[in-house]
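Missing here: one protein chain of the complex. Every other protein chain is in place.
As written, the chains take the letters A and B, and residue 1 is the first residue of each chain.
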Amino acid sequence: MIEFHLDARSGVPTYLQLAQQVRQAVRLGILKPGDQLPTVKDVVGSLAINPNTVLKAYRELDHEGIVEGKRGQGTFVAPNLPSLPPDHVRGLRTSLQKWIDRARAAGLDDENMAALFADAVRPASKVRAA
Amino acid sequence: MSALVASRLGKRYGSNWALSECTLDVPSGSVTALVGPNGAGKTTLLHLAVGLTRPSTGTVSVLGRSPIHDAAAVLPSVGFVAQDHPLYKSLSIADTFKLGRSLNKNWDDGFARARIDHLGLPLSKKVGQLSGGQQAQVALTLALAKKPELLLLDEPVASLDPLARREFMQSLMEVVAERELTVLLSSHIIADLERVCDHIVILARGRTQLVGAIDDVVAKHRLLTGPRSDSAAVARVHNVIRESHTERQTTLLVNANGHVYDSCWQLHEVDLEEIVLAYLGQRAELSA
Partner (left out) sequence: MTWAAWRLQRTETLVTAAIVAAVAAVLVPVGLHMASVYNGDHISRCLNAPKDSNCGAVVGDFLQRFDGLNALIGWFNLLPGVIGVLLAAPLLLELENGTFRFAWTQSVTRRRWIAGKLATVVAVALVAALALSQLVTWYRRPLAHLDGRLETASFDFAGTVDFGYVLFAVGLALVLGVLMRRTIPALFVGFVSYIVARLFVDSWLRQRLLTPLSATWKSSALGPNLKTAWVLNEGPSDRFGHFLHPAFHSIAVPCGKGQGCIVAPPSVYQHAVYLPASKFWALQGLETALFGGIALALILFAAWWIHERVA
């Protein structure tokens, strides 16, 4: 079960933050197809936010096909989602950690590492879009 | 459908108008924030809505009825928690619930007990021995146990510490999630309200300054910065809420009517707190 958190000062609307966290959780395998998302009541009970905000987030995820709402039962992660097999994720994570260690040893701080990654990713996505 | 409609509502105490020309509409099912400085008329408005006071001018109707003339029909559907949540200090929580049952037609005792249980409060404890936060929770339970359609809260968390405030709001939102309930709550703490509310009413100097859905309000207000100039051109098209000038720069906070086309201005989004403060007529504070 996923637990939401809220960054009230990030400038990102609350419902988008919730949706983002669900997508992230699905990507990382924390949420698997068929898993139930927390009920609206549970979410607002822990975050003290308006229920409509949660509904908006879940609706958006429903439109994207990531979750589906079942009347009277709750909201569930969609059954046929392409998600990365866990082994791949683990392997990639390990090699990423190794790269981070090398970068730190070379004297890069977090911002530099992020800039490097952003720069490297851009040509890749441009290629994909073309 | 509106849960509460005020039309040019006004209340005068002696020669002092606590509220005047107040016109607003609280949509059914919304959680509406009522913000304004002390003395702005928030308490007066809530008291008018619940029939504790008679209007001097204008009208107010709650769930389609007059709270003064139709009190017997309105009261069972409206839950109210007054400022400082007055309760009988010498009664135990259990006796307070018996009081609630005695004074209300629809009283859900099971709900009240379950809620108090969930909050971890012993039924036999005297209300006077509870902390401020706990008393606020008891007062809220009482207002909710009569199964109202509209809930009016007058600064329910003003005297509570941050944890108690958070718990109160969590609790309140859980109830809103489970049932058809319209909430109108007044508060100073705009950050709290932004999480919890979807509509806002800004009261200042006894008048309604702004009424609307929070998403719309935030979408329509913009901060304009640019070289020092006159705001007249902008003011012809949009509502300038606040303007300030330095030697070289002018800053305007506007309620935009459509797109701002003038290219000499830089546009910034504004958060709700800034918007509210501008309407309250205060200088913007840097957020902490």
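Quick note on the criterion: contacts are C-beta pairs under 8 Å (C-beta built on N, C-alpha and C of every residue); 3 or more make two chains touch, one makes a residue touch a chain.
Since the model is a prediction, treat every value here as computed from it, not as a measurement.
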Chain not shown, its touching partners among those shown: B
Contacting the left-out chain in the complete assembly, out of B:Pro86, B:Pro122 or B:Pro162: B:Pro86
Which of B:Lys105, B:Arg179 or B:His245 contacts the chain that the document leaves out: B:Lys105
Positions on chain B contacted by the hidden chain, ascending: 13, 47, 50-54, 71-72, 75-76, 78-80, 82, 84, 86-88, 91, 95, 98-106, 142, 146
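In this text, only the chains that are shown with their structure count from here on.
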Gap in Å, rounded to a whole number, between the CA centres of chain B and chain A: 34
Contact footprint of chain A on chain B as seen in their complex: 31, 166, 169-171, 173-174, 176-178, 191-192, 194-198, 269, 271, 287
Touch list for chain A against partner chain B, complex: 6, 8-9, 11, 14, 39-41, 44-52, 54
